[in-house]
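Presenting chain A:
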Amino acid sequence: MSASVAHATETMTDLPSQERAGVIGVHGVTKRFPGVIAVDNVSLTFHRGEVHVLLGENGAGKSTLVGMLSGLQEPDEGHLTLNGHKARLASPSASLEAGISTVFQHSMLVPTLTVLENLTLGAPWHERPPRARIAARMEELKREFALSLPLDAVVGELSLGQQQQIEIARALLRDSKVLILDEATSMLTPQGAQELGERMQQLVRSGLAVIFITHKLAEAYRYGNRISVLKQGALAGEMGPEELKAMSEEQAVDEIVRLMFGREAGTASVENRKSTARDSIVLKVEGLSTQGDADVMGVRDVSLALRAGEIVGVAGIDGNGQKQLAEAMAGQRPLIAGHVELEGEDITRASVAQRRRKGLRYLTDDRLSEGSVSAFPISENTVLKDIGQPPFWVRGVERPQRIAQHARDLIARFSVRTPNEMTPIGRLSGGNIQKVLLGRELSGEARVVVFNKPTYGLDLKNIETSRQRISDIAERGLGVLLISTDLDELMALSDRIAVMEGGRIRGIVENDGSGEALRLRIGRMMAGEEDHKQATP
Partner candidate 1 sequence: MTIQDNMKPETLEPELNEAENVRPASERSALERILTLTIGPIIAAFLLSAIILMLVGVNPLTYYGYILERSLFSGLGLQQTATRMAPLLFLCASLIVAFRAGLWNLGTDGQFLLGAVISAATAPLLVGVLPGWAVLLVGFVLAALVGAIWSVIPALLKAYQGVNEIITTLMMSFLGVLLASTLVKLLFRDPATTVPQTRTLPVEDRLPRLFDTSISSGLIWGLIAVLAVHIMMTRTAFGLRLRMVGANPAAATHAGLSVPLLTMATFGISAGFAGLSGATEILGVAGNIRANWDPAYGLMVIPLVFLARFHGVGSIVLVFFYSALMIGSESAARRLGVPQDFTLVLVASLLICLGLGEYIDQHKRKKER
Partner candidate 2 sequence: ADVDTIAVLTPEQGSDFGWNQQGVEAAKAAAAATGVEIIVAEGLGYGDVRAPMRELAADGADLMIAHASGYNTAGPEIAKETGVPVAIVDSPDALEKGLVADYTLSGHEGAYLAGRLAAKMTSTGTVGIVVSGEPPSWNSQSAGFAEGVRAENPEVKILYSVIGPAAYSDAAGGNRVTTSVIAAGADIIFGQGNGSSFGMIQAVESNKATDGSDVLFIDVIGDKSELDKGHLLASVLWDMTPVYTAMIEDLKADKFGTRGYAISLADDSVRLIKTPQVDEAAWNEVMKLREQIISGDIKVEPKFEAEEVRALVTLAE
């Protein structure tokens, strides 16, 4: 790892000075959306031969800035420059023509088309697909970057990691001058992320400018030559190559955190919480199996027991049956075998609503398309899982006042930032939606809460408060099943960690604080190796 860091800080020196004007720049740009100033009078220059890292909390305006550079949005104020000249990028094609290639935060592939077609996308409609040319270029990429893709595979059938590779390949195929990667490492394994880091360094050495956006501060330090921090749309600080080189990783991270949050955010985070597990078993799952199909993996023969006050983590690479397990427990997915017990009561046949009333709660990982109805006001969203129940409904008739009051309480208790409870929930930021959903799951008599990736996509500050809440819940004596792809999170919070792979539990390990060794053991199980020292309570 230190090798690549060394590369990173070297490349700058031998570039001709005229290049210092910057291949692309933004000057005093401002972009407003209803109710928010997404980007606020930002000026930045991106240079050839540099990996320029953009950092900032959720909603800081990073993607909006990217949008302006890639022609998706035009600034309300300010302007862009290309090679020092004022320029306008009115459409994505204008941006592509200017030599700017972007890998967006959210996948921009067409899942029903083949890899080749996705790589050709945007070519004039009357031309024939340039298969031979693309195949030849892919060969080159394969040699240069070890990027290898099945050209005739349908994209939707590939893994998310492979899909991200397609997007990177697409950006590389266009002989671009600027490459923008917006959270391009989010779906990659640590290994993949490192490869990408090395690839970026390779690219800047060949004369490109790379703009790299990430939430992982260590990555920023390791792969970046220059770091800019955005805060609430405005530029909060910049760290040049010399400055960066002079700092250690820890120092740099501290500095970034200070710039981003204005305080030492990292320190207060829940470090290996103390177990609050009690003896009574609140949730027991035995031999649970679900039907799989082409799109979703089935869960096979999962058994698990959860004690009051205990947090059991579920680790695994995304898509190995975790979501299906959670859904099966919540009653959302039919079982083909096995049974579920809640505090000794068999709830295998209970419906979602019945389970909820008995105290089994499930916080989905898909806040927007599953957890909330974005067009409905916050107030209605807080009671979506209690439709028809008193006190919000009396004999089926809505009590709007009661609901509004309930929503206002929840907003206050979970400090949801919103104009009022009538605001459509889709208008809130991801973190605030998450707070509403959390509040919804925890209201009333909860006994067991299943969290599915509760901090996914949140910024450091929000991650921290969310983790604190989860830990508090366990302390109150609830059982918590915590599904996450983030091993650090699991190791910080869980009493035990179950590892899922291929729809099965490969093993359950005690979180004994053994650090790297445990991490390695879990990693092996995630890759499908059976763990024989299963620890069951």
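In the analysis below, a residue touches a chain if its C-beta (ideal position, glycine included) is under 8 Å from a C-beta of that chain, and two chains touch if they have at least 3 such contacts; residues count from 1.
If you want to know what made the cut, all candidates are chains of the complex that A comes from, given by their letters.
Keep in mind that what you see is a predicted model, and the values were worked out from it rather than measured.
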Options 1 or 2: the chain contacting chain A in this complex: 1
Sites on chain A touched by candidate 1 in the complex: 32-35, 330-332, 351-353, 356, 362, 364, 366, 369-377, 380, 384-385, 387-388, 393, 396-398, 419-420, 422-424, 426-427
